[in-house]
Every structure is written in C-alpha cells, then in structure tokens.
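A single structure is presented below for examination.
Heads up, one of the protein chains got dropped from this complex, but the rest are sitting where they should.
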Amino acid sequence: MRLAVMITMAFSLVAGAAFAKTPYHDGTAEVIKPTDKNHPLGEIVSGYDFRKAMIRDVQDDDFENPAMLVVDHGEELWGTVDGSAGKSLSQAFEGCAEVPLDVVGSVYPRFNNAAGKVISLEQVINMCRETAMGAKPYKWESRDMLGITAYIRMQSRGSRVNVAVDGKASAAFERGKKLYYQRVGQLDMSCAHCHEDNYGNYIRADMLSQGNINGFPTYRLKWNGVGSTHRRFRGCMKNIRAKPLPYGHEDYVALELYTAWRGNGLKVEAPAYRN
Amino acid sequence: MKQTKQFSTISRRHALAMLGAAGTAVFAGVPAYADGAAVAAKIKGLTGGKSVGEGTIELDLPEIAENGNAVKVAFSVDSPMTADNYVKAVHVMADGNPTPDVASFNFTPAMGACSASTRMRLAKTQNIIVLAEMNDGSFKQAQATVKVTIGGCGG
Partner (left out) sequence: MAKIKPRVKVPKKAAAGEIIEIKALISHPMHTGRAKDKKTGKKIPRKIINKFVASFDGQDVFTANFEPAVSANPYIAFPFKASKSGAFTFTWVEDGGAEFTASKKMTVA
C-alpha cells in the first residue's frame, strides 16, 4: 500500500515539472546561501518564489492582499487598553518580548528569560496579556491573535530572519531538528521528504516549497483567511495521516524554531499570501 | 498573463478534453456544474437572441490558477465612454461552476474607461466568458480558459 502511494507520488513529481513557471525555476528568485555550515541545504528560497504570478501579484500589493484586513484588526487591538492593569499591548509588549518591536518578528521563537524557555510570538503575547496587562489570553487561532501576530511580524517586514539556536535555545533546536526528520503517520513521511528532498517538484498538482515560515501568519486561499505556523504544521500532519498536535504544543514550538532557522537570512514577508 | 481572446463556440466535448489535458481533480460532493449550454442559454437571455459581435475585449486571467478560491478576472472593453457611445454593462460567466453567473457590472460614461478587476471562485478548469452590452443595444463577447490545479496536498 505504501509502495503504491510512493509510486503515485514519484510519478506526479516528474509529470508536474512540465508546467513549472516560478521565479525559483526561471532563475529570478532571491537565493540565499546558508551561512551556518550545519545547514542541510545549499540554497535558501522563500515560498514566495515557488508560486506563480497569480499569487505573487497579490502579496506584492498591500491593498490587494486580503491579509491586511486582519492586520488592520490587529493594529486596533494593539493600541486598545485591555485588562486590570489599564494597559494596552503597545505599552506592555517590548518588556515582555525582551527585544525591540521591529526586531521581534525576525527573532521569535526565542529563549525568553521571563518564561524560562523557548516560546513563540503567540506565547509572548499571551504571557504579556496575563502577567503585564491582567487580561485574558487570546485563543491561538482567533482573529484577535492572528491580527496581533500579523501586525507585530509586519513591523519586521523586509528585515532578515535571524533566530538564535545556540545556548539556552539549543535543546529546543535539537528537539525541532529531530521532529523535522522523524517519519510519522500512515504515509510514514517526515517534513524532509517533501521540503528538503523534493522542493521545486510537484506533489500531484502542488508545487512544493522549502517549507520556510518567513511569511507567517499567512493568508492562504485554501483557508480563505489568515492562519498561524502551527495551523500549517497541523495541516501537513493531517496530509500524511498523522495525528496533529494541539496549537502551542512544545514540540510545535521546537519545530517552529528549527524551521525558522532553516530560513535564517530570508526576508520577513508577513503577512504573506499563498495558495 | 494577458490573454486576448475572441468568441468561439464551446462544445461540451471540447471542455471535457481540456479538463482531461490539465489533469485536474474536481471538488467532490458538488452535484452538478453549469456547462456550455447553460452559459449559451444565459447569453441568449441577456441578448434576446441578438447576434454577438467580435469587438476588442481584453481579458486578464491567469493561464493556470494554483487554487480556485480566488482567481483574478480583469477585463477592459475598448470604448470612448462618451454619453452617446459607451458600455452599459459587462457580464462575467463561467461554464464549469455550479451556476454560470460570476458577476455583472454596470458602467457609466463618468468612468472614462470600461474596465474592472475582481476575484472569483472556480471549481475546476473551465472557460470564462465575458459579454459586454453597449448603450446602442449591441453585444460583444470574449472568452478564455483557466486551468485550475487542485492539489492533493497543501495542508
């Protein structure tokens, strides 16, 4: 059974390459050379460059990009006082994030001293709401959380992803790396089977990217809306018939850190637009 | 990708052949699609059976859409858009969706030009038909095919 699946897939990978017309394939993509000698790839390319013009054109125009509707919502929340401390997130956030606002989007997930572990941007926001603002945490995939994370990541748009994986972050990094290469689910596949071994090829009608997360939160046509990195992880896991983990699970934060590191050097594109 | 196309008759066989060639999957569970005949009937209703001319309508549609949930459809109709010579309405139709109608637009000379752009849902590979109605009661039409690729993956 598994053999049959793999054969079908392999066939599609060859057949599909015929109608590839993307910046990655025509040589106009921005290709980053990894600086870390332990990087598994010789080139780092944004998911943007694996998409056709119909998708890229929308991301290129902030007005046409429907993710901006969610960013607008986040900007409103950002300046709104909420909770018992009488503060808005704009007043409390930098203290919680431990780095300047325009840097946050390029360095998270990150080891946070107050949390005592590597946490994602969503977790910084909720920690800040609970401890500094005296407000209720947002649900992970709520419009409020997506709006705020998209708004914050956008403040780093254009700067280069630069997550730290040494020192206190190294345990989470190693965990993330292990998960990335671990075969899971009924199809018995790892992240690497698609996003390391086969990026630039088609899997059925989908062009595989390197799975970089520099554009998240991202508006996806499949979702008709904006979603988080963890939502994307969950989708991938469902595709390979594995049981997805809950949003914010420690393993997903570790995987997010590792995946972000694989894209170190790419421009932050949030909020991106994808198929 | 600009595609400037003139009117041609869409046969059912032709539409099916294109579907096959594109190797696409269709949405499961949708009971019926419009087809060339439904679009033809719709056009007959709009034109009252008048003949449709082959004026210049430029369509801007992707050749391949990586997802059918939001496919750009833009058109421009060559017209002076003056009080006595303008485009009154433009109807956008699709022959492979559950119903043929996508959108229609009413224009006025105040706009100075006749064009519009929106985003539509396409259930599968199909033809997009754009019918323009002039203020003198005449009609022009153009069409193009969009291949919709629906992956088995993509989370």
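As written, the chain order gives the labels A and B, with residue 1 at the start of each chain.
To be clear about the criterion, a residue touches a chain if its C-beta (ideal position, glycine included) is under 8 Å from a C-beta of that chain, and two chains touch if they have at least 3 such contacts.
Just so you know, these numbers come straight off a predicted model, no measurement behind them.
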Among B:Glu63, B:Asp78 or B:Asp101, which residue is in touch with the absent chain? B:Asp101
Return the single residue from A:Pro34, A:Pro66 or A:Gly83 that touches the missing chain. A:Pro66
In the full complex, which residues of chain B touch the absent chain? 30, 69-71, 74, 81, 94, 97-99, 101-108, 110-122
Counting contacts across the full complex, list the positions on chain A that touch the omitted chain. 63-64, 66, 68-69, 72-73, 143, 224-225
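As a convention for this text, only the chains that are shown with their structure count from here on.
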Of all residues in chain A, those that touch chain B in their complex: 15, 19, 21, 51-55, 57-58, 194, 203-208, 221-222, 224, 232, 234-236, 238-239, 275
Help me check something: in the complex, which residues belonging to chain B touch chain A? 1, 23-25, 62, 64-67, 69-72, 149-155
